[in-house]
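I am attaching a structure below and will ask some questions about it afterwards.
In this view, the complex is presented without one of its protein chains, the others remaining in place.
For subunit A:
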Amino acid sequence: MAETMEQTNTADSGRIAARFAKLKAEGRGGFSTFISAGDPNYDVGLEILMGLPDAGVDMIELGMPFTDPMADGPAVEAAGLRALKNGQTMKKTLAMARTFRDAHPDTPLVLMGYYNPIYAYGVDRFLADVKEAGVDGLIVVDLPPEEDEELCLPALKAGINFIRLATPTTDDKRLPTVLRNTSGFVYYISILGITGTKEIQADPVRGAIARIRRHTDLPIMVGFGIRTADQVHEITQVADAAVVGSAIVDRVRTHLDADGNPLPGCAKAVLDYVAELAAGARR
C-alpha cells in the first residue's frame, strides 16, 4: 500500500515505462486489453477488470463509457451503452480504477474515451481524481494536437501521461505534431476505420511502425482489428504491444441473458478468452 501511495504522488507513476522495460527484458511484446468500465454492470465489470493481470494482461485500457463514441464500431458502442444503462458514471469508473490500483500496484492502467464526459466532470477535478485513483495515462479519441490546451497540456503538467493516437493518415509531415506532447507510448491505429470492423494486416503495420520509430523512441502499441491469439503473436513481433478491444467486449455480450443481465460465469468466460489471447504474446 505504502508503495502505491508513493507512486501515485510522484510526477509520473513510471508504471508504463517500467512495464515496457520489463517486457524488453523478457524479450517479448506486451498484451493489452480494452474493456468498457461497468460493462455489463459495475460488479461483473469490476470482476473482469480485477482478473485481467492474472489472465496475462500486461496493461489495461479502461473505457470511459460515452453515448456517442464516433470512432468506435458497434461492439464497443454497445459495451458503453450497457454500462451506462446499468448506472455507470465517471465517478464509478474512477472508483473502479482506485480499487484495481489497490490490488495491482504494478499493472499500468490507462483511461480511454471521449472528451465530453471529462469536460462535464471538469478538467481540473478530473485530473486530480485520476491521479488519486492511480491511473497512469489518458487516451482521448477526439482530442487531436490542435486541441492540446483542453486536456493534454494540463494532464502532462499534472504528471499524467497523455497517449496519442497515430493512424495511417498521420504522414511524416504530421507525425512530429502528433508526437510533440505525447508520453507513455504511442497508440498506432492499424486501419482506416472504426474499432472492430476490419482485420489487421501485418505487412502495412510493419512499415508504419518503422516509419513512426524514425520519429520517436516511445514504445508503440498497435490496436484496431486484432481478434485472435495468432494476430496478437504476429503484431507483438512487429510492435511493442498489441491491444484487443472489440473482440473482448463481444465476449461480454455473448454471456448476457435476453434482458442484458450477465449470465453466471460471464466474467470467467471473458477472462478465459483473454488468457487465450495473452498466450499469443508469449509464444
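In this text, a contact is a pair of C-beta atoms (placed from the backbone, for glycine too) under 8 Å apart; a residue touches a chain by one contact, two chains touch by 3 or more; residues count from 1.
The definition used in the following text is that contacts and distances are computed from a predicted model.
What does the UniProt entry say the missing chain is called, choosing from "Tryptophan synthase beta chain", "Protein translocase subunit SecF", "Peptide ABC transporter ATP-binding protein" or "Cell surface protein"?
Of "Tryptophan synthase beta chain", "Protein translocase subunit SecF", "Peptide ABC transporter ATP-binding protein" or "Cell surface protein", the absent chain's UniProt record names it "Tryptophan synthase beta chain".
Of A:L165, A:A239 or A:V274, which residue touches the hidden chain?
In the complete complex, the chain left out is touched by residue A:L165.
Per the definition of touch given earlier, which of A:R98, A:K131, A:R174 or A:R206 contacts the omitted chain?
Once the missing chain is taken into account, the touching residue is A:R174.
Identify the residue among A:V141, A:I200, A:V222 or A:V238 that touches the chain left out of the display.
With A:V141, A:I200, A:V222 or A:V238 as choices, the missing chain is touched by A:V141.
Per the definition of touch given earlier, which of A:D68, A:E199 or A:D272 contacts the omitted chain?
A:D68
With the missing chain put back, which residues of subunit A would touch it? List them for me.
65-68, 70-71, 73-74, 77, 84, 89-90, 114-121, 141-147, 164-171, 174, 178, 189, 192-194, 197-198
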